[in-house]
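Right after this comes subunit A.
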Amino acid sequence: MADDNGLIKAKVVVNEDECKGCELCISACPEKVLFLQKHFNRLGYHPAGYTGDGCTGCGYCFYQCPEPGAITVFKKGYIEMEVC
Partner candidate 1 sequence: MPRQLIKGNEAVVKGAILAGCRFFFGYPITPASEIAEAAAYYMPLAGGTFLQAESEIASINMVYGAASGGVRAMTASSSPGISLKQEGISYCAGSELPLVVIDIMRGGPGLGNIAPEQSDYNQMVKGGGHGNYKLLVLAPNSAQEMCDLTMLAFELADMYQNPAVVLADGFVGQMMEPVKFPQPVKKLEDKPWAIHADKDDEFRLISSIQLEPEILEQHNRHLQAKYARAEQQEVRFEEYQAEDAELILVGYGVVSRILYSAVDNLRAEGLQVGLHRPISLWPFPKRRIAQLAETVDAFLAVELSNGQMVDDVRLAVNGARPVHFYNRMGGMVPSPEEISDHVKKILKA
Partner candidate 2 sequence: MSDKKLGKAGCFYDIYERSATANKDVTHYCPGCGHGVLHKLIAEAIDDFGIREKTILISPVGCSVFAYYYFRVGNIQCAHGRAPAVATGIKRVYPQSIVISYQGDGDLAAIGGNNILQAANRGENITVFFVNNAIYGMTGGQMAPTTLIGQKTTTTPRGRSQINEGYPMKIAELFSALEAPVYIERVALTDPKNTNKVRRAVRKALKTQMENKGFSLVEVLSACPSGWKMSSVQAKEWIDEAMVKHFPLGVFKDRTEEVQPSEAKRHVFNADDLHKKLDIPQNIQASREIRRTASSNIGQNARIIIAGFGGQGILLLGVGLAQAGMQAGYQVSWIPSYGPEMRGGTANCHVNLSDKRIGSPIVSKPDVLIVMNLPSLDKFEDCVQAGGLIVYDTSLIKKSPRRMDVSALGIPATEIADELGNARVANMVMLGALIAETSIIDKEVVFDALPDFIKRKNLISLNKQAIEKGIEFADSLVSVA
């Protein structure tokens, strides 16, 4: 996932269990890389998902999402170790 400079690429991780499918992240994403998934999660919502490519780490989705733990955004240059 490292880019040309060797840094980790930005990415967004949706915790599907905590997503209520409000779509605010999707509508706010400038890169249009978030989408509503077909399946239902345990809460009975279609959770948001990440296409897997194109996230710039802008964080718009994070600040639109009302759930504290539903979205995590890793910005470009994030060091993998911090995940541990």
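A quick word on the picks: all candidates are chains of the complex that A comes from, given by their letters.
We take it that contacts are C-beta pairs under 8 Å (C-beta built on N, C-alpha and C of every residue); 3 or more make two chains touch, one makes a residue touch a chain; residues count from 1.
No experiment lies behind these values; they were computed from the predicted model shown.
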| item | value |
| --- | --- |
| Direct contact with subunit A in this complex, candidates 1 or 2 | 2 |
| Touch list for subunit A against partner candidate 2, complex | 17-18, 20-24, 27-28, 42-43, 45, 58-60, 62-79, 82 |
